[in-house]
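== chain A ==
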Amino acid sequence: MTRVTAGVAAAMCLGGAVMLHAAQDRWTPPSVDRPELLYVRSPAVVKRAVLGYDAIVADVYWIRALQHFGEERLSPPQHVRTYALLYPLLDLTTTLDPYFSIAYRFGSIFLGEPYPGGPGRPDEAVALLEKGLTAQPAKWQYMQDLGFVYYWHLRDFNAAASAFQRAADMPGAPSWLRPLAAVTLAEGGNRKASRALWQQLAQSEEPWLSDAATLRLAQLDAMEVMEAWRNFRRQRGVTPPLPLDPSGTPFAIDPLTGDITVARESKLFPLPGQIQAPR
Partner candidate 1 sequence: MNAARCVAVAVFRESVRDKVFYNLVLFAVLLVGASVLIGQLTAGQDVKIIKDLGLAATSLFGLFIAIFVGISLVSKEVDRRSVYPLLAKPVRRTEFIVGKYCGLLLTLLANVIVMAIALYAVLFFLARGVPSQLQRAWDTPALDPALLKAIALIYLNLAVVTAVALFFSTYSSPILSAIFTLGIYVVGQFNADLKHFDRIVDSPAAIAVAKACYYVLPDFAKFDVKLAVVHGVPVSGTYMAATAAYAALYVAALLCGAVVIFSRRDFK
Partner candidate 2 sequence: MSAIRTRALSKDYHVGFWRPRPYRALDNLSIDVAPGDVFGFLGPNGAGKTTTLKLLMQLVFPTSGDAEILGRPVGDVGVRRRIGYLPENPYFYDHLTAEELLDYYGRLFGMSAAHRRARISATLERVGIGPERRLALRKFSKGMLQRVGIAQALLNDPEVLFLDEPMSGLDPLGRRDVRALMLELRDQGRTIFFSSHILSDAEALCSQVAIIAKGQLAAAGRLADLQHFAVLGWELVMSGVPAAALDRIRARARRVQSIAGDRYVIDLPPDGKPEEMLRELTAAGATLVSLNPLRETLEELFVRRVAEVGNGARP
């Protein structure tokens, strides 16, 4: 075989392989809902397998967790968002790197998020945070986040107040935790206490955390406006015009209940408690 013949044969074989690859991709039907696979689920196994390169593998799992979350968030409306891998990936990340605080905090905010913003699993958020506290028992941020999960998602105001209290007792804790504990205990479920909590979180340096908090504050403002509108209608017997919600989109009337509600196109949709996850 001459060199030229061999070179041409090589190019042709490679070209053939490439074309076959592309063709196989076309033949396989596109599956939108193919479940994502996580080959190794057990954090204990992974920790042993990485042979001392824990931190960098934790980073890889963190990136995957973010990507998974983002993909689910941005998927088309007909896709059922399960966020199935969010907790396993965050669990793997934090087992490999127990000090990876952003993973715990991200989990605390978004694991408890009800459908469609998150998997709606506040129990997983609690488990993750408690794991973080085992590794770093004096980290007040985790205790504060625990309080937040009890408050906002589990609606257990006693547990939330106790968590805020314990956080306030930890070294380095900011001064606003103690009054927050008190307010939670006294008026848990009250919008005022919730607003105080979100206002603190809105000042965080983590952009995604402060953005989430700002959104919540806007939603609280919307709920205030909606309540004022209902009161006005009840007292005057007249249906007032629909104002603009804090994000600039006008409110809407729910056709089923006749009640004021945030419009679907609004950035503030859905308000907490508005949509149920499909079973």
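As a convention for this text, a contact is a pair of C-beta atoms (placed from the backbone, for glycine too) under 8 Å apart; a residue touches a chain by one contact, two chains touch by 3 or more; residues count from 1.
As a selection rule, all candidates are chains of the complex that A comes from, given by their letters.
What you see is a predicted model; the values in this text were computed from it and never measured.
Trainee: Which of the candidates 1 or 2 touches chain A in this complex?
Mentor: Selected candidate: 1.
Trainee: Report the residues of chain A in contact with candidate 1 in the complex, numbered from low to high.
Mentor: Going by the criterion above, the answer is residues 48, 51-56, 58-59, 62-63, 66-67, 97-102, 106, 205-208.
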